[in-house]
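Yeah, one chain of the complex is gone here, protein chain that is, but the others are all in their spots.
Up next, chain A:
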């Protein structure tokens, strides 16, 4: 039967995606960028929407939530997966609401009230059936996909507004967003870049070679020299793994030190992060990996750092520049509060 085939094919794809996630996570550093993960997650969710059997919005949301939980459990450090699931859930809610005919403004006016009285008046259990819901949801997910594809370009387009000529910019590790950002600015302006190599994985080396190929004056420094060199730096531009709900960051280890050094010299710290990295979590315990343990020695190798929002000057995302204090508001536009816990 065609239905059953589709289902098995679907579950195969989900399994393949999960194992891919697990494999990436246990290697050293991420072998694929977050943008790719986001895109793949969204296309998988679109496929689930198209091929799974559901009759009303509630069922669909249940299915997606279940798959989402499986996916996030497979690789907890890769938060983009969970973020995309929450985006899709919000899309479903919106489409459902639109189909039902209730206006969106009413929803927004009550949002603050709803935050306080969670689960109060919404008797909406999404059980009504609408014929065009599937098509609408898939269309909306397609829009989301196009948005995802354009994020890096949107961010790079803002580069010239933030980098002037003869600047010295510092960055750490390897971020594809920052790489594109700097390369875009380098087409029109001349500036210097200092890259902190970010031991032990030393991804800064890759970043430096890639930047220097575009004729950008690059210098590689070891992590220990970050504070020593900071006094000559005009701006610090970094990428991040996740943007947390309070405006803080979960970024590659060494970023907190970099942020403190920038604060000490009053150097602006700019974070280039697309919106799909925004996550409803608040500060988390760092994700660590224990390497060989000699008999009397513990060795720690934390992968991420938490950077508090007071050390950050600006977030540059695909929808423009924002201060860290505004992040919570953006979050409420992207995700529904009931989806914060999948």
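Note that a contact is a pair of C-beta atoms (placed from the backbone, for glycine too) under 8 Å apart; a residue touches a chain by one contact, two chains touch by 3 or more; residues count from 1.
Everything below uses one rule, namely that contacts and distances are computed from a predicted model.
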Absent chain [UniProt protein name; select from "Small ribosomal subunit protein uS2m", "tRNA (guanine(10)-N(2))-methyltransferase TRMT11", "Immediate early response 5-like" or "Translation initiation factor eIF2B subunit delta"]: "Translation initiation factor eIF2B subunit delta"
Touch criterion as defined above, residue of A:16, A:135 or A:299 at the omitted chain: A:299
Sole residue of A:47, A:189 or A:256 that reaches the chain not shown, by the stated touch rule: A:256
Hidden partner chain, touching residue among A:155, A:226, A:273 or A:312: A:226
Touch with the omitted chain, as defined above, among A:180, A:199 or A:334: A:199
Where the unshown chain meets chain A, residue by residue: 28, 194, 197-202, 205-206, 208-209, 212-213, 215-229, 231-232, 253-254, 256-257, 260-261, 264, 286, 288, 294, 296-302, 305-306
